[in-house]
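This is the structure, below, for whatever I ask next.
Only one protein chain is missing; all other protein chains are in place.
Going in written order, the chains are labelled A and B, and every chain counts its residues from 1.
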Amino acid sequence: MATGEFAAHAAHAHAAPTSWIRKYVFSLDHKVIGMQYYFLALTAVFVGMILSLLMRIHLIWPSATLPFWGEIKPETYLSLLTMHGTIMVFFVLTTAPQGGFGNYFLPIQIGAPDMAFPVLNMLSFWVTALAFIVMLAAFFVVGGAPLHGWTGYPPLSALQSAGPGEGLGADLWVISIALFCLGALMSALNFITTTLDMRAKGMTMMRMPLTCWSWFITAILGLLAFGVLLSAGILLLLDRNAGTSFYVPLVTINGQLAGHKGGSPLLWQHLFWFFGHPEVYIAILPAMGLCSQLLSVFSRKPIFGYKAMVYAMLSIGFLGFMVWGHHMFMSGMSPYTAFAFSIMTMAIGVPSAIKTFNWLGTIWRGRIRFTSPMLFALGFVSLFVSGGISGPFLAQPVLDIQLHDTYFVVGHFHLIMGVASIFGIFAATYYWFPKMFGRMMNESLARWHFFISLIGTYAIFMPMHYLGMAGHLRRYSQLTELNYLHGLVPLQTFMTYAAFVTIAGQFIFLFNLFWSMKFGKKASDNPWEATTIEWTTTTPPPHDNFGGHMPVVNNGPYEYSVPGAPRDYVMQTDPPLAKAH
Amino acid sequence: MGLVLLVVIWLITFLSAYFFIAKTWWLPAGASVAAAGIDHHFSTTYILMGAVFVAAQVILGYFVWRYRDRGSASPQAQYSHGNNTLEITWTVLTSILFIGLVLMSSSIWASERFRPAAPGAVQVEVTGMQFAWYFRYPGTDGKFGATNPELQDASAGGEGAIGLDTKDPASKDDFVTGTMYVPVNREVEVILRAEDVIHSFFVPAMRFKQDAVPGLAIHMHFTPITTGDYEIACSQLCGLGHYKMHGILKVVSQEDYDKWLAAREAEKQ
Partner (left out) sequence: MALITTTAAVDATGVLLADYGRIDHGSAAFSARLRRARLGLIVALTGVVMIFVSFSSAYVVRKGLPTLDPQSGILVHDWLPLQLPSFLLVNTLVLLVSTLTMELARRQAAREALATGIGKSAVSTTSASHKEAQGMPWLALTAVLGLSFLAGQWLVWRELAASGFYVSTNPSSSFFYLLTATHGIHLLGGILTLIAASAAYFWRRLAESRVVVVDITAWYWHFMTFLWVYILCLLEVAH
């Protein structure tokens, strides 16, 4: 819309605040808001991780009594998995890459002094934070947290009497998600407007770093998807509390008629997955953008196929809205529809494959520097391949008959959506920490953290594929009832031990993060010798990002090892390169 | 560091692939007509995807080591923005691979789901409820009688659990069991219903899985080819007892099935 047109924002739109509250709590500064999002996600990820550890302990030692917790009952296990899934998907995978790093670095990377609507930005964070508190509150009400899984399929999620936790706990769960949707919508509005309208002079769309493209596309997905989830949540709340029958047909529960009639449980599944599948890309796209960036920076080589990368992300975003039905092959949906969804789903594998090829193409004939962000970016590629390769199994309804709702699915989405995205978050942390806090993180600790995480997550999630093939269903709180599960217990035990080690490794990261803030080596303005605009400004950036002057962009984002250049990188704000390409 | 990473990535790849190739854990033995086709397609997909997996990881590991920065010993990185011919080539190749796979499996899917059960198939109505499966047989008249949700009483078990309305003449000879009996080598038509929440009827050995959804009666079919006892599991989260919602499918010879049927009818009189 405003391509190439220089919107006159020479001075920063709002002055630097002086009071502590306005500076750190209700701040309008996108950098502070970005950090608030980041620390919210950091809190959430440790909560979610501990919940998963409790689940793994329960699977192996079902009657163990845990300190601070007590015994885990079957319904507690289901509450744990529900809250683990919800917290991880919403408050970690959606919050950290987009709300955290996107907020902090999108304006700086496109050369803007702030987000387009700072008050809205602040509001979106606080609504998200409120949503997190409401979510956690579900643990502490009568009946406890809901047990309907993060997908919340009605009638289980719509009937107060369907199980413990389906009372007030489930209401809080729905309300929290609705609040989160509001926050995400506000945030998407800001990201889109900022990207379209606030780019610095010379920063054409095709000169944007791939990180900015990924945040931009993610915001569009969020804008289109979260409204649908919000609507679905409102209908669920009405079914739960106002006696309507949007989702619930005539059912009896505990020998009583539930009082609903005629509703369609599949309606929820359609609405939920219309949001839910794009949500997968909301989680992974920023990691894709970031890892593309890092592979280029640390291979000292331009990204392989910049345009192909942009088009691949756009087509992933576009196709992402047409594949939701592949979650519903076994749901009672028409088998013809299922077949159509299957073809669309396989088609979405093509742009994903293109991205993988281009990542390999980027490091090919490069000159790789093994910094901690690069290690995580390379780990991301490995995990993305491993998690992606199981997709074509699940995308075919014929094979999904056997694999649907088994651990094969759990392994698949944890590798590609969970761990790969989290590797993206780690990579981003190690990469941008110097810019955010003015110090470097400790490299040896980072390497320990990397190898423990890489080996550990493979050890946890790869065996899930074997379990799934053997027919091991997910969301089973005990393995004692089905005979064919007995032989699989050793594998489960192995995974629990792997989880202990992996989780212990994450505390290295936590220690490194806080230790380095105080005692890390002082960072220069451009410690990685990178080209994008955030490295032209001081460390940490001033309130208006550039100290009064606005950057002018002359070059593409990935000009490394340009023949004849004085050093092996040409920054975006350096004088234009002579030759056109 | 490049070498360490190469070793780690290759080792992970080798170990992961080993357990797949050794089939240490594998699909349970198939016992239905569809199993052979599904398993064959699984193997095809698995070989193709396995090759892509190993190739990508091996190349990643190799590149990481080969193109590591060795100070002045390494040449400057190549200044290249990509190659359109290559991009188009692998776009076309992956499209063919992925779309081809779906089309290859379409005939199996069609025979499983597009076509209704053949006339003369054994009819069993499967009802899921928290946390048990009930199996209703239409009896000698071949017709399922009416049910009434208000009559449902899980504690009564059997006919009472699904609320069979005895006032309907068609329901007089209907009987309900907790174990599913079917004759071998005959198509079984399953009519799936759920009373309370969504359940999912999964018989791993039959390669059969379908959600039972309240408010819907879903018609599906499968044909067992080997006699024996097979476990039935619930595969859709249905509440706190989800893990223990299971049942037994007994595939017996036609004679045994007829005998069993006659005994049930006799009980009913």
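Methods note: a contact is a pair of C-beta atoms (placed from the backbone, for glycine too) under 8 Å apart; a residue touches a chain by one contact, two chains touch by 3 or more.
Owing to the predicted nature of the structure, the values given are computational and were not obtained by experimental measurement.
Checked against the full complex, the one of A:L168, A:M205, A:L223 or A:L577 touching the unshown chain is A:L223. For the options A:T128, A:T211 or A:S245, the residue in contact with the chain missing from this view is A:S245. Checked against the hidden chain, the listed residues A:S231, A:S315, A:Q478 or A:T493 yield one contact partner: A:S231. The omitted chain makes contact with just one of the residues A:M35, A:I110, A:V127 or A:L513: A:V127.
Annotation for chain B: contacts to the undisplayed chain at residues 144, 146-149, 163, 165, 193, 215-217.
Taking the complete complex into account, residues 1-2, 7-15, 28, 116-121, 123, 127, 175, 178-179, 182, 185-186, 188-189, 192-193, 196-198, 223-228, 230-232, 234-235, 238, 242-246, 249-250, 261-264, 267, 270-271, 274 of chain A touch the chain not shown.
Everything below uses one rule, namely that only the chains that are shown with their structure count from here on.
Chain geometry summary: the mean Cα position of chain A and that of chain B are 29 Å apart.
By the touch rule above, chain B contacts chain A in their complex via residues 1-2, 4-5, 8-9, 12, 15-16, 19-20, 24-28, 37-38, 41-42, 45-46, 49-50, 52-53, 56-57, 59-60, 63-64, 67-69, 74-84, 86-87, 90-91, 94-95, 98-99, 101-102, 105-106, 108-109, 112-114, 130, 149-150, 152-155, 163, 194-198, 200, 202, 204, 207-211, 213-216, 218, 231, 233-244, 246. Taken in their complex, chain A has these residues touching chain B: 73-75, 78, 147-149, 153-156, 159, 162-164, 248-255, 257-258, 262-266, 299-308, 330-332, 335-336, 338-339, 342-343, 346-347, 349-350, 353-354, 356-358, 360-361, 363-370, 375, 378, 381-382, 385-386, 389-390, 392-393, 395-399, 401-402, 404-406, 447, 451, 454-455, 458, 462-463, 465-467, 469-471, 473, 475-479, 481-484, 488, 491, 558, 560-563, 568, 581.
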